[in-house]
Structures are given as C-alpha cells and as structure tokens.
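Missing here is one protein chain; the remaining ones are kept as they sit in the complex.
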Amino acid sequence: MINLELSEGLKNMDQLTRGLAQGMLRPISRKYDIQEHDDIPEMEQLGGLMGGGAPGGSKKESDSESGDVMSSFLSEDGSSNEIKNGGQMTAVVTVSNIAWGCCGLMLALPGVGLGNAAIQSVATPEQKERFGRVYAGMAITEPSTGSDSSAVSTTATLDGDEWVLNGEKIFVTAGHRCNTVVVWATLDKSKGKAAIKSFVVPKGTPGMELVRLEKKMGIRASDTAAFSFNNCRIPKDNILGSAEVADTEEARKKAFGGVMQTFDNTRPMVAAMAIGVGQASIDMSKDMLSKEGVSFDYKKRLYNCSAAQAEMYRMEADIESARLLALKAGWMADNKMPNSKEASMSKAKAGRSGSHASLKAVELCQSLGYSVDNLLEKFARDSKILDIFEGTQQIQQLIVARNVLGLSSKELK
Amino acid sequence: MINLELSEGLKNMDQLTRGLAQGMLRPISRKYDIQEHDDIPEMEQLGGLMGGGAPGGSKKESDSESGDVMSSFLSEDGSSNEIKNGGQMTAVVTVSNIAWGCCGLMLALPGVGLGNAAIQSVATPEQKERFGRVYAGMAITEPSTGSDSSAVSTTATLDGDEWVLNGEKIFVTAGHRCNTVVVWATLDKSKGKAAIKSFVVPKGTPGMELVRLEKKMGIRASDTAAFSFNNCRIPKDNILGSAEVADTEEARKKAFGGVMQTFDNTRPMVAAMAIGVGQASIDMSKDMLSKEGVSFDYKKRLYNCSAAQAEMYRMEADIESARLLALKAGWMADNKMPNSKEASMSKAKAGRSGSHASLKAVELCQSLGYSVDNLLEKFARDSKILDIFEGTQQIQQLIVARNVLGLSSKELK
Amino acid sequence: MSEQAALFDLTLTEEQRITRESMQRFAESELKSISRESDENGSTPEGFLDKTVELGLSLIPIPEALGGAGMPRSPISNALNAEDLGKGDFSLALAAVTPLAFINTVIDNGTEAQQEKYLSPLASESFVAATIAFMEPKATFEPTEPETKAEKSSKGYVLNGVKTNVVLASTAEYILVIAQETGGNVEAFIVEKGANGLSIESKKNMGLRPIETCTVTLENVEVAANAKLGEGEKSFNLDKFIALSRLGTCALSLGTCEAVLEYVTEYANERIAFGEPIAYRQSVAFMIANMAIELEGMRLMVWKAASRAEQGMDFYRDAYLAHVLCAEKTMEIGTNGVQILGGHGFIREHPVELWYRNLRAVGILEGCASI
Partner (left out) sequence: MSEQAALFDLTLTEEQRITRESMQRFAESELKSISRESDENGSTPEGFLDKTVELGLSLIPIPEALGGAGMPRSPISNALNAEDLGKGDFSLALAAVTPLAFINTVIDNGTEAQQEKYLSPLASESFVAATIAFMEPKATFEPTEPETKAEKSSKGYVLNGVKTNVVLASTAEYILVIAQETGGNVEAFIVEKGANGLSIESKKNMGLRPIETCTVTLENVEVAANAKLGEGEKSFNLDKFIALSRLGTCALSLGTCEAVLEYVTEYANERIAFGEPIAYRQSVAFMIANMAIELEGMRLMVWKAASRAEQGMDFYRDAYLAHVLCAEKTMEIGTNGVQILGGHGFIREHPVELWYRNLRAVGILEGCASI
C-alpha cells in the first residue's frame, strides 16, 4: 500500500539522530572545520553512543531491523516476504540527519568506513570472525584514475601464502583514523576489470605507508589519506571473494559487477549526506530570513511570492524529491529488489540539489551567509564533494542512462 | 575603442524595422499562424518595402554598407581597414526585429532564403548573373539525417552536360514559396564529406517534386517543404563551386569546411531570430504584468524583488547577453575576422535563452499567457525551432567545445 | 480517508494494480489513439466522454445510496488514475476526470443534502458533465484570493466575476464557482446549467486543444443559500481544494512525461547520426537520464502528498512543493523531448510537440482535476 511516511521506528530514529546531530555535532562542527585533521575526542563518545548502544530503544522496532546507525550500513535483512523498512532505509534517515549536523564529522564517525560495507557484503563468515570489529577505509582511486574504477593499476601478486601489494592509492576517507583499509588491486592488468579484487590490509602492515593527508575545501573534520604500498605483504586469505580471474566476457562482467555492487548500497548513503547538508542549508537560511520578516507558508502561487520565497521553495522541492528517491533506493534494497538505477538516481538528484541549495542559501543570506560566523558557508564547502565522490554526477547519469536506454558501457561511454 | 552601442545607422535600422514589425507583422501574425501554408499577400508588399526600396534612406549610411534587410544576408564588405558595422550586424539587428514582430512571417519574407546566402558566397559572377534574382531555399536535411550534414545520400551524377539528381530532401524552409532550391548532394558517397556539393535547381525542373508541406508546432506562416528528386536533370554549370572531389584528407576537410562556412553567417541570423522572439515574450509579459501593478525598475537586490520581477530580470539578462554575442559575431564577420566559434556561441546562448524566455513568459502570465487570445503562446511555439535548426543547441556546443579545447570532430564526437 | 499505514511502502494494492492495468489499456486504446486527431480538430471526438463512463471514475466515490459505488475518497487512487490516463493524452484525461473533481469537492465540502442533490444526477450510465470554475483571467491571479464576488442577498447569493479555463463548462449540469463572499471567506457555489446571467464562451489555448476550456462570465447570477457548499462551521476548505487540484494536474502530467520518456528512448536508440544511434551521445543520453530521474522524483512527491491526504494528514506543503517541482520539470521534459527529436520534434507528425504544448499547462492550471 502506497505510503511514503516513515514508519514509527524510523520516525523515532529520525528524531533521535536529528537531536543528536543538533546537540552533539553542531556545537563542535566549526571547531573541527578549523582544526583540520585534529583528533576528535568527542567523536569517540558519539561513536560509542551510536554504534555501541541502542539509543532510545529503537533497536527492537519490528520494522527497523537495525536501529543501530553503524550497522545500518551493513545490515542484512531477514527472509520474510513482508515489506520491510530495514537497515538501508534506517541508514538513509540517520545518515541524512548526522550529515545535517555536520557532514565532516559524519564521515569521521569512528567504527564504520566504506570498507566495512565491502567486508560485510563479500567476506566469508570465517573472514568476518578473523578480521573482528574493524574500522575499514576503502582504497580505490589512484593518482591517475578518477571516475574510472576499472583502471586500477595497483598490483597484487601471490607469493607463497601471501599477497604482495604494490601501488599508490588516494582519496581514502578515514584512512588516517581507521585501523584497516580495503584495497582494490589487480591480479593481472592485462585481464581488465575481471582481475580487480579487493584485499583487507590492516594498518601497520609493513610496506604500507600513509603518505599524506589531503587538505580539502570542505568536510575537513574527515581525513582523506593517500597511501603507498611497497611490497606490502598480507595473508593469502585476506582477499575478499574469489582469487580466480573470470575468463569469459560474461563472467568478467559479473565479477566486476560484484565489486561495483557495493556502490548500490553506498550511493544512497552519499545521497543522504547531500540531502542532510541541503536541508541544513535550507533550515538555517530560512531561520535567518524569518528573523528578518520573510515568512514561508507554502500558500501563494510561486510567481506571486517574493524571489527569496520562490527560491527557497524550489530548493525545498529539490531536496524533498531527492530524499524520496534515496528512501526508495533504500526501500528497494531492504526488500531485495535490484536498485542500481534507483541508487544512482538518488545520488544524481541529491548531489546536485544539495550543492545547489547550499550555494544558494549563502547567496540568499548575503553577508551573513558568506561569513564564517555562521555555518552556511561551511555547508557550501562541504556539499560539493557529495556530487563527486562515490561516483560523480556524470557517472550517475551514465548509469541511469545506460539503464533506461538499455545500452552497454561500450555503447554509451 | 570599446563601444557596444549601435551606430547611428544601425539605430535607425533598428527603429525602422521594429516599427515595421509592430505595424505590419504583428497585426497579421495570428492570422497566418492559423491559416498555415496560405498565401500571404501582405508579404509581397512588405518584401517590396524591405528588399526593394531603401526605407528611411538609411542605405547610404557610411557605417552600414547595406541598409537593405534583404541583401544584408548577402552583403560583401568593402576592403578598407577601418572598423565596420556592416551587413552582418545590420542583419542581426533587423532580423531580430522582424522576428520580434513574427518569426513565422520573418521566415516567409519573399526574396531571400538560406539558399541565397549559399549562392551569394559560392557562385561565380557568371552564375550569379545567369541565376538572376532568385529566391532560393536550401535543401540539406534528408529523412535519415539530422544534425549530421555530412551524411547526405542524395546523389548527383554527371551525364553529358547535365547533373542527374536522385534522393529526398526534407525541412526546406520556404520550399513552397521560393523559385529555386540549393540542393546538397554527393558525387560519390564512398568519398565522404569532400564529395558533397551543392546544386542550384530551379523549381519546376522535371523530376523534382514537392512531396508535402510539413505541419509544424510553430512558425506556421513559414512553409517547410519536402522534395523528392527522381532523375532530376540540371545544367552542368549549376554546381556551386568546384566539381572536383578533394583526394587528400586535408583538402577534403577544407572542401567540406567551405560548405559548412555558410553556417557562420546564418547562425547569428537564427540567433537574432531567437533574440527577437525572446524579447517579444519579455516585452509582452512585462506589459501584462505592469498593467496589473508589477513594476520593473531594475533597482532592488534580486532576492528582495518579487519572484516575477526576478524571473523577468533573469530572462532579460540572458537575452541581452545573447544579443551582444550575436552582434559580436556579426561585427567579426563585418570586419573579416573568423567567427565560427562566436557564431555558434551566439546561436547556443540565443537558442536556449529565447526558448526559455518564451516558455517562462507564458507561465508568468498564467491563463493570459496560455490563451490564443494573446501572442505569448505563439512565441513559445515559434521559439523552439530556433534552438534546433541551423544546428541544434548540441551541435553548437560541440563546435564551441572543439574550438576551445582544440579537439577534432573525431576526438570530440 | 483510511487509517494510517505502518510502513513506508511503494507497493500497489491488488485492487490498484488491477485498476491501473485497465486504466493503462484504456489510455492506450481510447486516448492515445485519438490524441493527435483531437488536437488538430480542436475538439473532443464524439462518444469519447461517454466511453469514459466504463471507467466508473464518477461512480466510485459517490455514496451507494445515491447510486454510486460508495468507495472511500482515495486521492492516491485518483492520482494513479490521472497518471495512467494522462499518459494517453493530457487534455482528454483532464476532461475525463473533470466531473470527478466536482464530485470530490462536493463530497469533501458539501452537506449530505447537497451531496444528495448534486451527486445523484452524476451517478449515471452516460457521461454527465460537471465542473469547477476557479481561475480568473489575470496574469497575477492569486488562487488564495479569487476576485469573483458572492454577495449575500435575500434569496441567497449573487455572483459576479469572470472565470477562465473552465473545462466542459458549456455542457456542465453544474458549475462549482469559487468566489469571495463579501465580508466572509472564499466559498464554493453551485451554479446550475442555464442560470440567468451566466455566459459561457469556449476559448482555445496553446495546448488542451481537444477539450472545451471556457471563459465563464457571471453577471448577477443568483443562487439559493443552500447552493453554497457546506453549512455552519463546515464550509469550503480553499487550501485543501487548491492542494488537491494541484496534485491532480501534477498526476496527469506524470503520465504525459512517461509518454515523452518512452518515446524519446525509442527514438534515440533508433535514430542514427554521425554513424551511431544518437543515444550514444552523452548530451542526448543525459537528457534522457534526467527525464527519468526528475520524473521518478516528481512521482514520489505526488504520491507522498496524495497518500498524506488520503491518511487525513496535513499535506498542503507537500502538495505545494510537488507542484513547484512539476511545473518546472515537466516543462523541462517537454522541451527536451522536442529537442531530442530535433527538427522532427517540431513537426506535428510526432507527438512530442503536442506534449510540449500540453505540459506548459502544468504551471498554469489551478483548480482543475482535484483528486
């Protein structure tokens, strides 16, 4: 039955995480924007609160199998045939709220990185047990590759019982703070995508070096690391998935498709971040304008409104639309429907809408928006990356277009 | 010296043609929108006025070598080194005004079609004399080709002293009303672009048949014809330019480039039409809104204005920008500077801005805008083709991008 | 309206699924097939409106006692129907749902007596037209402040004003006229066919050409006191009416946008330029991707607002924002549909130019198609 309201469980999570974001993140958001790369003691506490405990007792909600923000990235649904509002939806709701508080801090939440999602979805039970509770970053991009995830040139060579990794990785979110990195490497560059595998590399493994932390425009509280791997040796069993390289075209596609599927789960999360930042910009600029007498009552015909009202309504419409797209992508995942197209749709719409809303909010509030005395300018710095990482706007459009048009990546490049 | 005001001569032309458009075209614009394809007796008179005589004596203006709207398409500048405001600029100004009056009628002005431009720029003096005062349509597009002008499959085969044409052509503007058609055909399809030549075919030549007139969304006063050529024979001398097919890559490019160059002159004209229609939409919607108390004084900060004001200012800014781009492209042509990039820039900006402004004006004026009682809805039907013909928005962007990035058509497809 | 659902859910009920199938079939066979011809002729083909009776649109919400099916008011089902019909043809679909909009508004705002009086005749085997007169011919018309006046008189009310884009006005048994009561609120008055002082003139627009869109002039039109919808506290809810109407227009436009998307998808894959299907070009492919993205986003916005309305929750903000988005993005889809076909898109041989003209109505229509 068509209903786009959040379930009671999700509503509770929504309120709870919004409150948490407001109470715990907003007050320290500016501080860690300035103190780029500093340790964030407050986050340990927050991580405990969110990852460890079950805040507000929502964990047992029948409709929300995982009320735990941390594990919401990872959650596996049950097998009943009933419609579910599960882990992915919970993640969309909570992530958008935490990012509403501070997107930089959101990405610095200890305990869960993008690597965790990969481990969770691909690792064998034996591996999961052996790796234990990891905080895993994800190392995909290399200096000479950007959007093209298939161009990985870091190599993994089997030498006895160990894989030997060589290469360079950049843009590893939480690379400094995590304790493990999932590294994408190729077993044989001549075999293309099918030879790309991912490897679990604990921090401190000899031959693995954190080269630098990037200085960024926004999300400064989150660290972004570059690594080099020089004959970095890890146990043979640290490969995620099969070590075989598919040799038919079909099998190759499938193998790489499997690696890429992680994105179907992470893209709605990044969409949620963009929605959070966009909403934060809308809320704050509305507050400022309201204090100066601009009202927002959603009544008059758009062109009978003031320009500021009309602009705000357009921003709100975009963000609401993006939010529903992300919830839908999450809902599909929770209900075992393939959601690759919808995940990319939500990321495309949210990425551009979040970026637009945050930039527009600064302009709408003039000097107040542009000043570091308020957070609006920070939102406009944070938002831009959300239209870029985990697949740029253009990559999302390619995915959606190929899907709609039924074209391959060779046909529509 | 930097000055973006129209010269006195151009200003006179501007006033004159605007008055003409207001007085002669506006009153009959709706009538011939409804009576699609009917003969337009009024236009004979107008054509005489504009093409034959020199209205207002502006013909002798020193800065405007051709005050004649008709020949302004065709004008060749003198050879002095002084900066000139010549035929191309005059054409931009006058065409935008006539299109302001009615874009459909503009395209039905007797005497000059796009084929005239081709004849004027490529024909030998002997040919010009022989063809006499023609009214020439241009037949490029074929049912299976659109933006790709190099995919012409109509053939021209030399048989004794005659060319024999076979093929189909569509989208021939004024194909019904003109007396001559310039037909693009290939001498040898296997030789690609270099083998494409244009041929002057007088109407009534046996084997040439006007198959149908297209029913269109807008510019209905202008006829758009489809032709078929079945062993249509024309004199050998009716080929424009050389009959030789270049055999080096370089020479081939050059040959086709020459054919394409006509577009550098016609694109600013289509830009001017879009500017005219956009301006007409702005003027009329401002009038309507002003009558109901909305003022336009260009004073308050954009976001302190009403939504209607702000939207209007954005539309005006776009159209002004497009107008200056078109004037610049014309000015460069008048002063013998290569203007391929600028011609496409003006067409890209004008095409989309005219389309946007005309659609927005309808929305701004609500039921008054949507009703056939006013011309706003007609402007919104007319405008769309201006972002399509003579090279779509996308084709213009390709040309500009290749130019800016220094890429070939093989690199940037 | 029904009770609140427990979970976020996008699954149709079995009944909705079955209804959608028949609506879609009907839209394909009865609307799409006559769309171009109706537009060219500027008139609704004879028999079309009668044929829509088989859909039972009007019957569904009319109480059983009055001859209807007595199903609960369901904005979400109405939105789904509008979407499906709108895919066949925006204008014809609008005409088809116009009596329903009248019925919905009378059910939402009228007394039992009013329902009995005005709805019974609409529960018919043949098509009975009834409509709503809301918009006024001003560029700055403000829906929350209509200028048509209702003056209290000894016999009831006297109405004066001009209404525009009143669908099916000339054949309507009843016209629900929204007017400002002097010294009161904005109210809704039922004017019966042929009332003195009522003049109706059919007008044409850029789009909506197949159907009657009329200018209705009211010159001292007298109606009885009980022709004013509701009584006492329960009177006309203008905000709700505006919101439900906007959702109806939006829902219709979703279907039209679906039609655009399907058409250009096929076209772009088949049309060859520069040696390959034009779909292989990012500029074309991304326009299509964006159509799909925005369309899905709009659909979810409309569904959310309609579902909130159905659950009796506040839905005005949702409806407002859905309309803001649809006004912008449906036109974008309409114009890009033509763009993708290039010159062919401008020719009336293809339907994209017709969709372009109809979609321009989305940001303009108010008070039509209330769901």
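Just so it is clear, A, B and C label the chains in written order, and each chain counts residues from 1 on its own.
By our rule, a residue touches a chain if its C-beta (ideal position, glycine included) is under 8 Å from a C-beta of that chain, and two chains touch if they have at least 3 such contacts.
These figures come from a predicted structure and were not determined experimentally.
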Check the options A:V181, A:L240, A:C365 or A:V400 and report the residue that touches the missing chain. A:C365
Full-complex contact with the absent chain, from A:T186, A:Q279 or A:S355: A:S355
So which bits of chain B touch the chain we can't see? 1-8, 10, 63, 83-85, 89, 298-304, 313-314, 316-318, 320-322, 324-325, 327-328, 331, 341-342, 345, 348-349, 394, 397-398, 400-402, 404-407, 411-413
Hey, which chain A residues sit against the chain that's not shown? 141, 144-148, 150-151, 170-171, 214-218, 224, 285, 288-289, 291-294, 308, 355, 359, 362-373, 377-378, 380-381, 384-385, 387-389, 392-394, 397, 413
Of the residues in chain C, which ones touch the absent chain? 281-283, 286
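We take it that only the chains that are shown with their structure count from here on.
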Dist(centroid_CA(chain A), centroid_CA(chain B)) in Å evaluates to 49
Distance from the mean Cα position of chain C to that of chain A, given in whole angstrom: 40
For chain C, write out the residues touching at least two other chains, lowest number first. 140-141, 327, 363
Give the residues of chain B touching no fewer than two other chains, as numbers and ranges. 308, 363-364
